[in-house]
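A single protein chain has been omitted from the complex, and every remaining protein chain is retained in its original position.
Chain IDs A and B follow the sequence of writing; residue 1 opens each chain.
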Amino acid sequence: MSIIIESDLCTGCGQCLEVCLFDALELVGDKVAVKDGCNLCGACVAVCEYGALSLPEDETPALSRPSHGIWIFAEQRRGRLSPVALELLGEGRRLAEALKIPLAAVLLGHQVRDLVPELMAAGADTVYLVDHPSLAQFLEEPYAAALTALARLHPPEIILAGATYVGRAFIPRVAAVLDTGLTADCTAFDIDPEKNLLLQTRPAFGGNIMATILTPRSYPQMATVRPRVMKKLPPDNGRQGNIIEIDLADLSRPFRSRFLETVSEITETVPLGEAEVIVAGGRGLQEAKQFRLLEELADLLGGAVGATRAAVDAGWISYQHQIGQTGKTVAPKLYIACGISGAAQHLVGMQSSDYIIAINQDPQAPIFQIADLGLVGNVFDILPALIQQIKANR
Amino acid sequence: MKIIVCVKQVPETQDVRLDPVTHNLLREGVKSIINPFDLYALEEGLRIREQQGGTVTVLTMGPPQAEAALREALTYGADQGILLSDRAFAGADTWATAFTLAAAVRKLGGADVIFCGKQAIDGDTAQVGPELAAFLDIPQVAWARKLTFVGPERLQVERLLDHGYDLVEVQLPALITVVKEINEPRLPSFKAKLKAKAATIPVYSLSDLGLTENQVGLKGSFTRVVRVFPPPARGQREILQGAPEELAAALWGRLQQMHLR
Partner (left out) sequence: MDYLLTEEQTMLQELALQVAQERIKPVRAELDEKEIFPRDLMREMAQADLFGVIIPEEYGGLGLGCLESCLVLEAIGSACVGVGTTFAATFLGAYPYLLYGSEEQKNRYLPVLARGEQLAAFALTESQAGSDAGAIQTTAIRDGDSYVLNGTKQWITNAGEASIYTIIALTDRTKGPRGASAFIVEATDPGISFGKKEHKMGIRASATAEVILQDCRIPADRLIGKEGLGFIIALRTLDYARPGVGSLALGLAQGALEEAVLFARERQQFGQAIISFQAIQHMLANMATNLEAARALVYAVARYIDQKPREFSKEGAMAKLFPTDMAMQVTTDAVQVLGGHGYMREYPVEKMMRDAKILQIFEGTNQILRNIIGQALNKEYTKKR
């Protein structure tokens, strides 16, 4: 299945080759031809001035929409909700209103009923509660079994989950078994008003390009969502909702994996994810010991130290500090980027920060494109001067 | 012990950009490599083989050129490589990819352990491993950083979660996705390089796997890319140049405005 080419109309101008993300077009003689790998994204159709390209007609019949609304997975651990659960309810509320359908939270765990009011206050119309000893600790098998069974019982139109380690570990199992698509790590959603479909946007190609993805021929439409990107609603304790508690017989079967113990908790002085100020360093710091400057400044500002993949790969600082596509996503009030060029892989992890200050020697560095305040200069000169100023003024 | 390692061939750098004005794709000539995370999966497979005996089979789906990734895997000491390649497989999303891989695993008679890297650096989805485990109906442990055999068919796995590390026990056959901390991948060996050069790489096509066109590739995929665009730039920016002391003073002023100390 691929793009349809009207060879008579094709002038061989090559415009379409330039825009094909999948490198699926080639010129054969003076006409364009499709190779393997066409994803039907339609980018070429849009640029063809001669109308030589078109998308094949959608031959799948429209499915009827399931009736149980939008679900968000309310991730919790030991009776505490993960912040992403509330963020998903905030975003879910917006989407539910656009689609005029209800919003539900799915709460899986053991002895977690207390969390129901918090979910309702955060925007849930309904809470599906599965309370079972098998769900006391996270394991892929029982969690996937529970969510799959629920979705078969009360088919939803959309399922959103946090793109946390937990969410990304088990949600794909659910999508596989439900025969439906899943988009990873989304950073924005919208609704296609004609088809009432969820437009799922995520960074692609290492984060240098954003891609919008549809799940056009199956329900539920599923996505995991990057934490700290969506906004939660102010809690409304007056909100009312239904609680539907479900006893799944399936959970009493023996599972082939079992939880033994938590070996170690990640401890950070100020956890990166929760820091209001982050001072981050990149390749421009040149060596491990320069991170001490950053630590000193972060301490003075009550913040945490972050780093780019380049700095982590160079061994200057541990992976726990990595921010970006393959590290953490952060959204502090203030982000100070020191010696960071601004590779897209890093930007996706910090561009939701409220205020970004960048210090870099190269005025052309891409980091300046997204910085609110950019300082062109040497980090090793500017930071000590700043540290001195702060100390002098305390 | 029958060990299967799934790998993906990816472009070495992710430096694919869109021209912000024309939206044309700026593609730089980059070479293809094995997804770096998959090398940790392969290393773990090789270590388990050294401990427990058995064979390591490396599996990839891709165009004919993806054979190079398998040959590279052989230079590290894998026993065989198998390429899943067919025009019909093109354009697959994670569901269709995992579905195809599952058919290949079944054709190979299953495995005791399947290893995958935690995610691929081009797609960053981390979905194919768990989806493959679901299709094979085997348990899975994602984000493993340490494995210990506690019986012939039982593994204890230390794995990374959001709060720290959990220890879980899993019954084989199982699928494990690994993070970088799990090991230090070895270097190729010269003898294995010689062998890899001469090795035959079997290719499984759609019909070899007994699948139909509607189950694989773009047709078998449930997701569609409908639009691509460059990441949005931010609003009003202010760029200052000058002596370090002046810049530090400006910065200090801004921090004070923000009521940060």
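What to note about this one:
Throughout what follows, a contact is a pair of C-beta atoms (placed from the backbone, for glycine too) under 8 Å apart; a residue touches a chain by one contact, two chains touch by 3 or more.
From a predicted model like this one, the values you see are computed outputs, not experimental measurements.
Across the entire complex, contacts from the unshown chain go to B.
Of the candidate positions B:Ser189, B:Asn214, B:Gln241 or B:Gln256, contact with the hidden chain is made by B:Ser189.
Contact between subunit B and the unshown chain involves residues 186-191, 193-194, 197.
Here is the rule we use: only the chains that are shown with their structure count from here on.
In whole angstrom, the spacing between the mean C-alpha positions of subunit A and subunit B is 18. By the touch criterion given at the top, residues 1-2, 18-23, 36-43, 77, 82, 137-141, 144, 164-166, 168-177, 179-185, 199, 203-218, 255-266, 277, 300-302, 319, 325-326, 333-334, 344-345, 347-348, 351, 355-357, 359, 363, 368-378, 381-383, 385-386, 388-390, 393-394 of subunit A touch subunit B in their complex. Residues 14-18, 22-25, 27, 63, 87, 90-91, 93-95, 98-99, 121-131, 133-135, 138-143, 156, 158, 160-171, 174, 180-181, 217-219, 221-231, 233-234, 236-242, 244-245, 247-252, 254-255, 258, 260-261 of subunit B touch subunit A in their complex.
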